[in-house]
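Other chains of the complex are left out, but the ones given are in their true place.
Order as written gives the chain letters A, B and C; numbering starts at 1 within each chain.
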């Protein structure tokens, strides 16, 4: 099987990256749908359309979620780097 | 991510994946809607069918959720232009074949 | 597969089907039980009072009514809220 020639390997890699990205985006989308509905849409349903307040809330909720996501991502990266640094220091001390 | 690296075979795989995703998303949307509108609107339980008030509530609940969901989708697409461009490119190339 | 006779194969198939349909029924019972319990029963009193009983006996059918209503509603507005979604496309 000559499946793994250069071109097909590159194509497959691109496909898998796209697939992975789509999946991650779907997960985030669904979390936002859930969280922002709780915070912005009252449950008494007096009308079919989103009124002005609800629309504004939804837009703001979305931006905030994106900001929070970025901050959490940075925080996790910072914390994991700290762990890596601690491990490196411990390894350095152990080998002395 | 170089889209032009995709072979015709993998382009088809991508289109198939998108269609499958759309089906899954529609199913999920349906189940979410039913559960939500049931919890929020069905409160009477003394009659053999939904009351007119409950039916009206369910209709508004659906409309509102769909519009809400579409708005989030718009904001989301504005945020993720790269992916949207990729999708648009692959779809139009597929359509012109 | 050596050693599997025709009748055993049929028996196996029947068991698998039975297990599948039991499983779907069990899934439904599990799901509607927790849904209707959470919906119909508020404060935990001494026993199930009549309004709770009424709620419970109508709960599943009202859920089906809502399912039908939502499906009808979505199908009716298939061109509306899905603007931007072309065939095979998503754009979320």
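To be clear about the criterion, a contact is a pair of C-beta atoms (placed from the backbone, for glycine too) under 8 Å apart; a residue touches a chain by one contact, two chains touch by 3 or more.
Not measured: the values here are computed from a predicted model.
Composition of the entire complex, written as a formula in the shown labels, equals A x2, B x2, C x2.
Simple rule for what comes next: only the chains that are shown with their structure count from here on.
Subunit A and subunit C have CA centres that are 30 Å apart. Subunit A and subunit B have centres, each the mean of its CA atoms, that are 19 Å apart.
For subunit A, residues that reach two or more other chains under the stated contact definition are 22, 25-26, 29. Of all residues in subunit B, those touching 2 or more other chains are 18, 21, 25, 41, 59, 63, 67, 69, 72-73, 76, 80, listed in ascending order. Here subunit C touches subunit B in the complex through residues 35, 39-40, 54-55, 58-59, 61-63, 65-67, 69-71, 73-74, 77, 80-92, going by the rule given at the top. Within the complex formed with subunit C, the residues of subunit B that make contact are 15, 18-19, 21-22, 25, 29-30, 33-35, 37-39, 41-42, 45-50, 55, 58-59, 62-63, 66-67, 69-70, 72-74, 76-77, 80, 84, 87-88, 91, 94. Listed in rising order, the residues of subunit B touching subunit A in the complex are 1-3, 5-7, 9-10, 13-14, 17-18, 21, 25, 28, 32, 36, 40-41, 57, 59-61, 63-65, 67-69, 71-73, 75-76, 79-80, 83, 86.
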